[in-house]
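To start, I am sharing the structure in question, which I have written as structure tokens.
Removed from the display is one protein chain of the complex; every other protein chain stays in position.
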Amino acid sequence: MGILEVKDVGKRFGGLQALSNVNLSVQENSVHAIIGPNGAGKSTLLNCLVGKLIPDTGSVMFDGQSVLGRAPYEINQMGISRVFQTPEIFGDLTVLENMMIPCFAKRDGAFELNALSSVLRQKDILQKAEHMLEEMNMADKRHMHAAAMSRGDKRRLEIGMCLSQEPRLLLLDEPTAGMARADTNNTIDLLKQISDERDITIAIIEHDMHVVFSLANRITVLAQGTPLVEDDPQNIRGNPKVREAYLGESA
Amino acid sequence: MFGLDKKDTSKLIIVACLALLAPFILNPFPTDSALAQFNAGYPDLMQRFVIFGIFAIGFNILFGLTGYLSFGHAAFLGVGSYSAVWMFKLIGMNVIPAIVLSVIVAGLFALLIGFVSLRRSGIYFSILTLAFAQMSFNLAYSVLTPITNGETGLQLTLEDPRILGVSATTDGSIPVTNLFGLEMRSTFEMAVGPWAFQFNAGYYLCALIMLAAFYLSIRIFRSPFGMMLRAVKSNQQRMNYTGLNTRPYTLAAFVISGMYAGLAGGLMASMDPLAGAERMQWTASGEVVLMTILGGAGTLIGPVLGAGFIKYFENIFSKINDNVLHTWFSFLPDGMEDAVVFIIHPFIGKGWHLTLGILFMLVVIFLPGGLVEGGQRIKGWLSRRKAKGSNTSGETNPAE
Partner (left out) sequence: MDAILLQILNGLDKGSAYALIALGLTLIFGTLGVVNFAHGALFMIGAFCAVTLQRILNLSFELVDETQKDFLGNPLKVKTPYVEAWFGPDIGGSIIDWAVPLAILFAIPIMIGVGYVMERGLIKHFYKRPHADQILVTFGLAIVLQEVVKYFYGANPIQTPAPDALNGVVNLGAAIGMDIVYPVWRVVYFFFAVLIIGGIFSFLQFTTFGMVVRAGMADRETVGLLGINIDRRFTIMFGIAAAVAGLAGVMYTPINSPNYHMGMDFLVLSFVVVVVGGMGSLPGAVLAGFLLGVLESFASMNEVKSLLPGIDQIIIYVVAIIILLTRPRGLMGRKGVMEE
């Protein structure tokens, strides 16, 4: 029984069957990659997992509880954090404030009317945020406006923000899309380090085979809205069906 | 001090000094001098400064922090005024129950309107709040006449019950508003040489309440709640995917700012116990938006400055007429004098709204950060010049 169980999920947009009979099981503490050609339904699937879309059929269970029909913030509070394709951070706030907000969300829940105490008095939050900034190697940028940082730094910040919530499952949507090679490699190293050092499950949607094969220990191949095969990386590499559907065409 | 850091404490002290010494500061010209027309130290006008200051401070909590542009805040001000006048009619002339009720009623009203309007964001939100305010305005003029007294406006009468007070004073007139016996209209006049300074009880009550409101807004700005509101403005998507429910945050901000507006409305009625529907009109809502952005939306001190600035110039511009202009420009040759007066004429007296509209456009076009940003730009420019002058290549401090 995996931490995330997707059963028979289907989703239709008008005349387009975006997903059909998707079954997926993400094992605890694994790095699970979901790959597939453009239009295979990767993003739709991801949106069904985080509450942005509700599938027409099937079920999505996280840690034995259904996530269907819950709002994104409720699913996040269950322990699923999401990293976006283009980094979504609070651009108008400082880097330190960016890091504090998920710490508040972890401590106080979805809403807390804490309107009279000063932020500076929240020692535990400050400490945790500073600690996470150091871990992300960006403590020197703490008073910078987040919008002024480079794309690579924004990505690090976003991942750090997700981690400071101590999620059980981290979902990444093409985290290296549009990055230069060096930034991509840094991100791979960061993610490797995260999965080695933390008690965390990572599910990653990715286009870049280099990223997938450097990180994943389980791969699901999605084609035309339905899973083609789910296996270990070495088997995926050798699978003729996958080659035909996906690798062959891009190789 | 008071749980604020040094910078915020000094802001609070500056505002406190300005407010408490206003009868001096706003009366710089001797009573008989030609410049006395620029004085603003009259109780009535000073009351308006601080009351609209409160209104703008509250509006800024919503617009400055969350970026939600409400075009219906005057409705809460109007509701506050009506509630206060009803308290004077039914309970008695003490202002405390009236103010308390106006805040509560405006808060409940804001809760209702906010609950619906905040289901949408952006321009939809603006239009929804506008529609609600306009609806309240229409209702106040028509069906709700038993409560609002329609076009005439709600006034005190000699027949009002006032169960904790008297319906009429011994000499048969309507009693005046007071704070445990201290009449709001009572004014102490102090003559110093050619100057006459007026200290009005009502003004000082408003000023103290404004200081409390300002202090509260600093606390809100610096709190985790304030940070969440700024996060809402910055990126709602990230908020949602960080496990935070944005709706109660925006609703809380909306209700708080509605209560500030109600407080302002209650104070307005406490100073002059009448209330009319025109206080709820959408141009009135537009005015508070202007005060906030003119001062600097999202800054602490901006709304106070903006409210003072607009109310001061409204007063001055309305007082100036062609005769005044002619005396000003009498040094010019006759033809030119007439031409100058002719050009300025549309903007003064009844033309204040035209000036206001132009000001509105100029601020949005050239100074979206308002007076506070303007001040910082000048400061930055001066410090750069200074740095150049003293020949140091040291880095200048970036403007906050």
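What to note about this one:
Order of writing sets the chain letters: A and B. Residues in each chain are counted from 1.
Everything that follows uses one rule, which is that a contact is a pair of C-beta atoms (placed from the backbone, for glycine too) under 8 Å apart; a residue touches a chain by one contact, two chains touch by 3 or more.
Worth saying up front: this structure is predicted, and the values here are computed from it rather than measured.
The chain not shown here is in contact, across the full complex, with B. Contact with the chain that does not appear here is found for just one residue of B:Thr31, B:Ser142, B:Thr169 or B:Ser186, B:Ser142. Although one chain is not drawn, the whole complex shows that of B:Leu164, B:Val192, B:Ile358 or B:Ile378 it is B:Ile358 that touches it. When the missing chain is restored to the complex, the residue among B:Pro28, B:Pro97, B:Pro248 or B:Gly286 that touches it is B:Gly286. Seen from chain B, the chain kept out of the figure touches residues 67, 69, 71, 116, 119-124, 126-128, 130-132, 134-135, 138-139, 141-144, 282-283, 286, 289-290, 293, 346, 351, 353-354, 356-361, 364-365, 368.
Just so we're on the same page, only the chains that are shown with their structure count from here on.
The centroid of the Cα atoms in chain A and the matching centroid in chain B are 46 Å apart. Those residues of chain A that touch chain B in the shared complex are 50, 71-74, 76-77, 81-82, 84, 88-93, 97, 100-102, 104-106, 108-120, 122, 125, 161, 165.
On the side of chain B, the complex with chain A involves touching residues 3-5, 219-220, 222-228, 230-231, 233-235, 237-245, 248-249, 252, 256.
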